[in-house]
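One protein chain omitted, others in place.
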Amino acid sequence: MVNTKNPVKSGRSAPRPGDSAETLRTYYEQMSLVRAFELRASEMYARAKIGGYCHLNLGEEATVVGLMAALEPRDYLFTTYRDHGYAIVRGMNPDAVMAELFGKSTGVVGGRGGSMHMFDMDLRMLGGYGIVGGQIPPATGAAFAIHYRSEAGPKTEAVMCLLGDGTTNIGAFHESLNLAGLWDLPIVYVIINNGLGMGTPVDKASAEPDLYKRGSAYRIPGVRVDGDDPIAVRDAARDALKRARVERRPSIVEAMSFRLKGHSVVDPARYRSAADSAEAQKADPVPAFRAHLISAGVLTETGAEKIDAAAEARVDVAVAFADSSPNPTVDQLFAYVYATEVPNAPSAFPGDRVVALS
Amino acid sequence: MVNTKNPVKSGRSAPRPGDSAETLRTYYEQMSLVRAFELRASEMYARAKIGGYCHLNLGEEATVVGLMAALEPRDYLFTTYRDHGYAIVRGMNPDAVMAELFGKSTGVVGGRGGSMHMFDMDLRMLGGYGIVGGQIPPATGAAFAIHYRSEAGPKTEAVMCLLGDGTTNIGAFHESLNLAGLWDLPIVYVIINNGLGMGTPVDKASAEPDLYKRGSAYRIPGVRVDGDDPIAVRDAARDALKRARVERRPSIVEAMSFRLKGHSVVDPARYRSAADSAEAQKADPVPAFRAHLISAGVLTETGAEKIDAAAEARVDVAVAFADSSPNPTVDQLFAYVYATEVPNAPSAFPGDRVVALS
Amino acid sequence: MTTESTGSRVITYRQALNETLRAELSRDENVFLIGEEIGVFEGSYKITAGLLEEFGPKRVVDTPIAEEGFVGIAIGSAMLGLRPVVEIMTINFTLIAIDQIVNHAAKMRSMFGGQVSVPLVIRTPGGGGQQLAATHSQNLEVWYAHIPGLKVVAPSSPADAKALLTAAIRDDDPVLFLENLALYNVKGEVPDGEQIAEIGRAAVLREGTDVTIISYSRGVVTALEVAAQLEDEGVSVEVVDLRSLRPLDRDAIVASAKKTSRVVVFEDDLLSYGIGAEISATISEGAFDFLDAPVRRVAAAEVPLPYSKPLELAALPSAATLHQVVTEILDDTRFSRQEAAGV
Partner (left out) sequence: MTTESTGSRVITYRQALNETLRAELSRDENVFLIGEEIGVFEGSYKITAGLLEEFGPKRVVDTPIAEEGFVGIAIGSAMLGLRPVVEIMTINFTLIAIDQIVNHAAKMRSMFGGQVSVPLVIRTPGGGGQQLAATHSQNLEVWYAHIPGLKVVAPSSPADAKALLTAAIRDDDPVLFLENLALYNVKGEVPDGEQIAEIGRAAVLREGTDVTIISYSRGVVTALEVAAQLEDEGVSVEVVDLRSLRPLDRDAIVASAKKTSRVVVFEDDLLSYGIGAEISATISEGAFDFLDAPVRRVAAAEVPLPYSKPLELAALPSAATLHQVVTEILDDTRFSRQEAAGV
């Protein structure tokens, strides 16, 4: 169990030897894109283009990028409802992600799931999940399937399962980690510790607030990393994925970052102290990583501006696409209820008679 | 976190200074009574006087007696379905416990609950529970109520919640311990580790098989004791109860013993190896404690025989009482569904019309 | 209904709940609130706003995300005589706690021979229509209504929210108190002073002679709307609000069916094995010879509710569908509007 403590917040994003300038620029591009996308989503929500719940990755961009950099295409990803950034960086088309938010037929799941339920089978992103902790058992089951089908080795698949700090307190977490530990499953549980579950701080929710230690009850090792540092996150996740592949041992990675805004777009977060909010803003990983890349000579100010502008432009396109896409048609309401057709499956609309009155 | 390891199995039940001969004899009387009661229950089951599931405390007698010796009358007790011994030593009349097994109106809960559901409000034995782990949240809630109503102190109430080794793997365990740790609740979780959950050994069920360590994820300390030694069990439980009262801190006591027979009376336990069964028989705490008291001069062989005979006689009386007691009457079927009467509560027997056909 | 009214005010359903919680917290030391985000956050839907500040953290308990744990804790505390009022953020999350609710709270009193009671209230909103998608839009109250040992109430108005919540808190049994996201902002007249409803009684909210609409919770609002509209069209509609799903007031249901001889059940629930099925079966058992037509059920389409607005709208019953089905049942039974309008 490694404890990097509360990571020192200065100088943390300094590029390390071995990462090419191109790689680092790509990371920044991705962070910038997620940022732009999320700000726009918030705006589109305010303009009622998006409905329901909408949880953003604002403040989590470095973690998003670091984790997705660690994940191989052959690996499987399960996320929480706070999933837009992961969807995009994993490879979903921002157009289709935005269209999903708009509830359009061109959305990644055809408008069925909305913000909380991004999914792409081909990209092995097996879903955003809205029930707290609900993703943990199925993610563990994906690892079970890998273990069922293949021998351990550096080239095999693994599973990454994201969860929030608040989610470590639910029963599904315990049952899943115990089973993963018992059965040697290839999975990495990434605890996105943004300090809050809605309005509840970690120390009011978890009797062991050092969350990377919570694997101790299952002999699952844990490590805490600076979630504002994409490189640190990536490296920790890679190590954990490697252990999953080669040793078939689960582990925990706890990524520390701040939630820059409310729990969801409609939450003004009045419960947060000014100091806490200020600290969060100060830690904002997007400008920080940008500044570090510039000061490290990897990026120029103009280069960075170009990236930011490109991100904006990309999101413009996504919004235009989403806006002009058609709604799903009502005749498709029952389309996906069952995979195997069977007789007598319900297909009545409200008010329809369910049996013919002879 | 204290680890007494797998307690040494020889000499363990030696009486310690400070326990009077009378106290020790009382413990033996209780153990002998539980043993006689359980063997008789098994016989009565075979004779179809008892139905449903029936789980016995055979092999657990020392733990039963040690725990009940530690528990003060003001404390609350929650148990599993393996509850006959606890019910009796806590103070329920063996007549009424046997009558409950017979499903009679004179049973401790009027024949409503049977073997798994002994309950006595006055004795603060708040129930045997049949759903694995189901007792843990309510027991934690009893501790919450104590905390709600009183300040910490050596004279306050505490809760003892029993659970089996297999039960540490269920979500309710995790959620409850986290809450108890978080809110400083006066509760002792006693893990009765008899090495098996039905046919499953601990190391096939728990990724951390040292179960007293499972509190580590909640900063809850744990201690392992020899469950075949009533004194050791009592002392560990007392310490833990004291911590609950005075510090308002939860803790775990893991009591190691063997299940002498099958999971329930109908289980022949064919899955157990001969060696395992032999070890279990060898460790049998009842003859062991008997022998130790004799060798320590606290008890004579005749004295012990008298105790055993008295236990048998007591159980004879209980059986006679149960046998001659009346069944609950069918007109009382709906008697306890609601505490507050309300109009239109269902009271139809099968086949009755639920509305009058005018 | 016990009442000690002096006057009344028009307030929202939310405010009625909030004020009732405040009144009960003030009245009885044993009453406490427990749930996720009910204190500092003031409730996901702000039902508990201001209560932490007023009563402190002992009486308004914020919990981690652990529905099974904290519902079980509420149950255990109720066994010792406290009177917990639990908020579960939405009915969808009750599934995590359902073993505690159904296998424990509901059964303890019977199973333990009447020695203990569990004076517990679980407040939780159900319902779809907010684009919250499949896992966050359910109406699972029929599950709880099926379970002996529980009581299930579903107020449709601010006045009933007050009177039924008061009754639920003072009741010694576990009560599932069903709210609805779409009702929180609905306003209505609420009598001042202590109001205690009788759990287990339906109410005829509007008298009529031609057709009965039976509903509960949010559906009642729509039913009343459609009834008013139909009145203008010459149809006299009786509206029955079930109020209590368990116990179910079968006599009130049957009486109205006998009176109007035509019944439509309107529910947000899924059709098959929903609330409407029980109402229909009950009416058939109690008013068989009085019916001019079979009871019609207007309920949700049987799909995991989609996020997309047009799909969600298509899947949920609306005033328009209700209006149409009432019209159909009238037409099927050759009902003549002019005549019925009495002109």
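Per-chain numbering from 1; labels A, B and C assigned in written order.
Here, a residue touches a chain if its C-beta (ideal position, glycine included) is under 8 Å from a C-beta of that chain, and two chains touch if they have at least 3 such contacts.
Note that the structure is a prediction, hence the values are computed from the model and not measured.
Engineer: What shown chains does the left-out chain touch?
Structural biologist: The omitted chain makes contact with A, B, C across the full complex.
Engineer: Please identify which residue in C:33, C:47 or C:106 touches the non-displayed chain.
Structural biologist: C:106
Engineer: Touching the hidden chain in the complete assembly: which of C:40, C:116 or C:145 does that?
Structural biologist: Checking each option in C:40, C:116 or C:145, the one touching the absent chain turns out to be C:145.
Engineer: Of A:112, A:248 or A:314, which sits in contact with the chain we cannot see?
Structural biologist: Among A:112, A:248 or A:314, only A:112 touches the chain that is not shown.
Engineer: Using the definition of touch stated at the top, determine which of C:133, C:211 or C:316 touches the missing chain.
Structural biologist: Residue touching the absent chain, from the options given: C:133.
Engineer: Which of these, C:116, C:275, C:298 or C:330, touches the one chain of the complex that we don't see?
Structural biologist: Per the contact definition at the top, the residue touching the missing chain is C:275.
Engineer: Which residue among C:35, C:69, C:84 or C:306 touches the omitted chain?
Structural biologist: Among C:35, C:69, C:84 or C:306, only C:306 touches the chain that is not shown.
Engineer: Spell out the interface residues on subunit A facing the chain that's missing from view.
Structural biologist: 76, 107-113, 117, 119-121, 126-127, 129, 131, 134, 136-146, 148, 171-172, 175-176, 178-179, 182, 335-340, 342-346, 353-358
Engineer: On subunit B, where is the contact patch with the chain that was removed from view?
Structural biologist: Interface with the chain not displayed, on the subunit B side: 51-53, 103-105, 107, 110-117, 129-134, 166-167, 169-171, 197-200, 204-206, 271, 327-330, 332-334, 337, 346, 348-351, 353-354, 357.
Engineer: Across the whole complex, list the residues on subunit C that are touched by the chain not included here.
Structural biologist: Residues of subunit C in touch with the missing chain: 92, 95-96, 98-99, 102-104, 106-107, 110-111, 133-135, 142-143, 145-149, 246, 248, 270, 272-278, 280-281, 284-285, 288, 291, 293-297, 302-304, 306.
The rule is short, and it goes like this: only the chains that are shown with their structure count from here on.
Engineer: Quick check: how many Å separate the C-alpha centres of subunit A and subunit C?
Structural biologist: Chain centres of subunit A and subunit C, defined by C-alpha means, are spaced 36 Å apart.
Engineer: So, what's the distance in Å between the C-alpha centres of subunit B and subunit A?
Structural biologist: 45
Engineer: Mind pulling the residue numbers of subunit B that touch at least two other chains?
Structural biologist: Each of 171-172, 175, 178-179, 182 in subunit B touches at least two other chains.
Engineer: Mind pulling the subunit C residues that touch 2 or more other chains?
Structural biologist: Within subunit C, residues 64, 66, 68-69 contact more than one other chain.
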